[in-house]
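With one protein chain withheld, the remaining protein chains of the complex are depicted in position.
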Amino acid sequence: HYDMVEGENQIGVTTGLAWTTVGGDTLQIETAVLPGSGKLSLTGQLGDVMQESAKAGVSYIRSVADQYGIEKDFYKKYDLHIHVPEGAVPKDGPSAGVTMCTAVVSALTKTPVKRDVAMTGEVTLRGKVLPVGGIKEKVLAAHRAGIKKILLPRENEPDIDEIPSAVRKEIDFVLIDDVSQALDNALVR
Amino acid sequence: HYDMVEGENQIGVTTGLAWTTVGGDTLQIETAVLPGSGKLSLTGQLGDVMQESAKAGVSYIRSVADQYGIEKDFYKKYDLHIHVPEGAVPKDGPSAGVTMCTAVVSALTKTPVKRDVAMTGEVTLRGKVLPVGGIKEKVLAAHRAGIKKILLPRENEPDIDEIPSAVRKEIDFVLIDDVSQALDNALVR
Amino acid sequence: HYDMVEGENQIGVTTGLAWTTVGGDTLQIETAVLPGSGKLSLTGQLGDVMQESAKAGVSYIRSVADQYGIEKDFYKKYDLHIHVPEGAVPKDGPSAGVTMCTAVVSALTKTPVKRDVAMTGEVTLRGKVLPVGGIKEKVLAAHRAGIKKILLPRENEPDIDEIPSAVRKEIDFVLIDDVSQALDNALVR
Amino acid sequence: HYDMVEGENQIGVTTGLAWTTVGGDTLQIETAVLPGSGKLSLTGQLGDVMQESAKAGVSYIRSVADQYGIEKDFYKKYDLHIHVPEGAVPKDGPSAGVTMCTAVVSALTKTPVKRDVAMTGEVTLRGKVLPVGGIKEKVLAAHRAGIKKILLPRENEPDIDEIPSAVRKEIDFVLIDDVSQALDNALVR
Amino acid sequence: HYDMVEGENQIGVTTGLAWTTVGGDTLQIETAVLPGSGKLSLTGQLGDVMQESAKAGVSYIRSVADQYGIEKDFYKKYDLHIHVPEGAVPKDGPSAGVTMCTAVVSALTKTPVKRDVAMTGEVTLRGKVLPVGGIKEKVLAAHRAGIKKILLPRENEPDIDEIPSAVRKEIDFVLIDDVSQALDNALVR
Partner (left out) sequence: HYDMVEGENQIGVTTGLAWTTVGGDTLQIETAVLPGSGKLSLTGQLGDVMQESAKAGVSYIRSVADQYGIEKDFYKKYDLHIHVPEGAVPKDGPSAGVTMCTAVVSALTKTPVKRDVAMTGEVTLRGKVLPVGGIKEKVLAAHRAGIKKILLPRENEPDIDEIPSAVRKEIDFVLIDDVSQALDNALVR
């Protein structure tokens, strides 16, 4: 079965794009903000690179918290839990970095994420978005799931040419350089 | 020997369904709430995916604690222990997620679980229930153990057709989308 | 050499029964209660299943501490150490669960354990006693060691028939359903 | 694609040089200083040697903090996160030691790093800079990326002769003995 | 070269006996009591069984601290470090249990250990001394090292017959049942 876009805009949930040997897939990134003491939980069979990607993303958000209207000391008062269903499927790689950042900011600011937006891109500690692989397969999977707008790293612009024009016409592509542009496009505000 | 349903409704104990290469089986999920400081213990030879499943479930419950009438800061004042007998049998997979959530809410709210209800389903950090495998084998095992009502993920509806009609007639199937529906059907209240 | 029953009733020490490929054996479970802060130490080359068994048993005792006349917050004021000599012999499996529970309650309540009682059985987080394997070999070893009374899980009743009648006549078998029955039969009070 | 030098001088970001079997490469070292309690996070698939290198560098900076105008107890009040994109590429070796030290001092003193300076060299606990391998390949990669000045360990001076003169003419080489010389050459002050 | 007995009675140092495929050997157990907070350090390439043996021994001493004139809360105020030179030689097994207990009591009570006494024996959590292997080889090594008195587990009494009478005549054997007898024979008081 194919995942379809959520019925409504949600807080703390974003749509990412995965790329495996058998094609592309969409995946949901879920984030919970819990009263706590700064622990970061990462579940959903995430590999080392994906866990480090989450850690770099969270540190980026901590470093610019006030810029995004987040309580400066949120890290001391809350635990963050990032989960990626389906829990039995191993996931890895850095390409969900920008997706995880967006989910975390959504959860911390209680701002909903637009239900028909998906994104992919490695994120650095400064919030820069780096290019990733599998763009064609990812876009096809997003299209199949009902996604209307896809945020891609600017350096992946050439990969858009390889997407069948029938699909390309139905998707609004936005090239992004950093996390703030992802937030501008994905958050409802 | 086959496990049979408990003689009475119990607090903190739910009936899950497992699926192995040699068929289905029922399993008890036991939860203890102990005065403590927020530690989560997971025992019973649970694999990585099953442990992550428990962690996601507990975070979900923490995130909506007040909705379920649970003390908001229970996580600071109690330790939770989730155990799955039989301790020498390795268990894994995400399909006990909803069963563990129900056991934890039962224990925290001191509400008994109906003794003749079983359930299966992956749970996400938002409390959504995702489809799982082995429905036919699991239902047969539950039936054999004397279970009268089985809660299944809505997306597993098509799997009900594969169950022999003799069994199907004796079981009340409830399709659920999220944890709150599991609680509505399984808790005595 | 064969282990023989202790010369006198002791506090914090119980006799368990092990089953290996070369036959049954008795083993001593030793428990020390130390001024501390809630740490649980497990030594004696105990495998993962046996360690989880101890943890489930200790959580059970914590959950019903007042029922057994144990200080409610003992877990904060004491460290528990469970040791199984002979330290170079690897041990595993869940069957010492009830034996460890009894040793811990004996130590915490300073109540001696009857020297000529042995027991075997998996214990669940609710204190239920589940059936285990190797009953015949275990009983023969206990008999050889001078044990007079053996506590067995009720579901193991059929296994008693396989024990040579000469031995069966000299042993008092007690079938138990839960830990409280083990305590009733093993503690001097 | 090749990495190109940043468009502007940045705080907490330095350009290092890597050497693999398929040639040299530039890499960015990113550092974030976060309100915290002295934790050091290292991400970007860094091997053991590279992680130890970072730890030695941070201890060196702690030991001479006042010399560099850094708050003496910064280590208690902040967490440090050092990240090296691209997160899926394993990196190892001690040669980024001086580059990480420079990024950390830049971040702690909020002093920008000159955008067209790159560097390589193992750093010791006393801040001495030791020679490293792959100088020729590293310099070629830096040149290609638009770097104008390269800091090299003094003991690597002989390696400069092996660089094609066309490249050598366009790069300003600085031989350094210790971290303070790297800071003098790389920080904007 | 062979180890020889120390020139004078020392505090916190005992002589143990090891048994390898190439014969017996003496080994020194060193204990340091350091102002601290209850940490136990074990060094000298000690295997798992030997480390557990040390932990059981230390718990025994904590459980009877007042009996031996040791401050009841020493465990909170001091760190214990047990080291067994020669650090590059792997050691394992439970037979140094009584030797480690004696070294720890000596260090905690600042009582010297008699320089010409050696001992071997597993120790249980109650301070019982259990039999061990390699008695003949161990005694020969002790004799060669100038030891005059050897403490052996009572159950090892039959092994004394296998020792050449020339050696047997020069050694004073003491059979012990528990740690207190080891202390009576080894400590200078």
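For reference, chains read A, B, C, D and E in written order, and residue numbers begin at 1 within each chain.
Note that in this section a residue touches a chain if its C-beta (ideal position, glycine included) is under 8 Å from a C-beta of that chain, and two chains touch if they have at least 3 such contacts.
Model, not experiment: these values are computed from the prediction.
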**OP:** Just name the one of D:K72, D:K110, D:K169 or D:R189 that touches the chain not displayed here.
**Re:** D:K72
Original post:
Which listed residue, E:A32, E:I70, E:L140 or E:V167, touches the chain dropped from view?
Top reply: E:A32
Subject >> Which of D:D25, D:E122, D:D159 or D:D178 contacts the chain that the document leaves out >> reply: D:E122
**OP:** Determine and list the chain E residues touching the chain excluded from the picture.
**Re:** 1, 10, 12-13, 28, 30-36, 41, 43-45, 81, 83, 85-88
Original post:
So which bits of chain D touch the chain we can't see?
Top reply: 48-49, 52-53, 55-56, 59-60, 62-63, 72-73, 75, 93-94, 97, 122, 124-126, 128, 130-131, 155
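Basically, only the chains that are shown with their structure count from here on.
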**OP:** Just give me the whole-number Å value for how far the CA centre of chain A lies from that of chain C.
**Re:** 52
Subject >> Distance from the mean Cα position of chain E to that of chain C, given in whole angstrom >> reply: 30
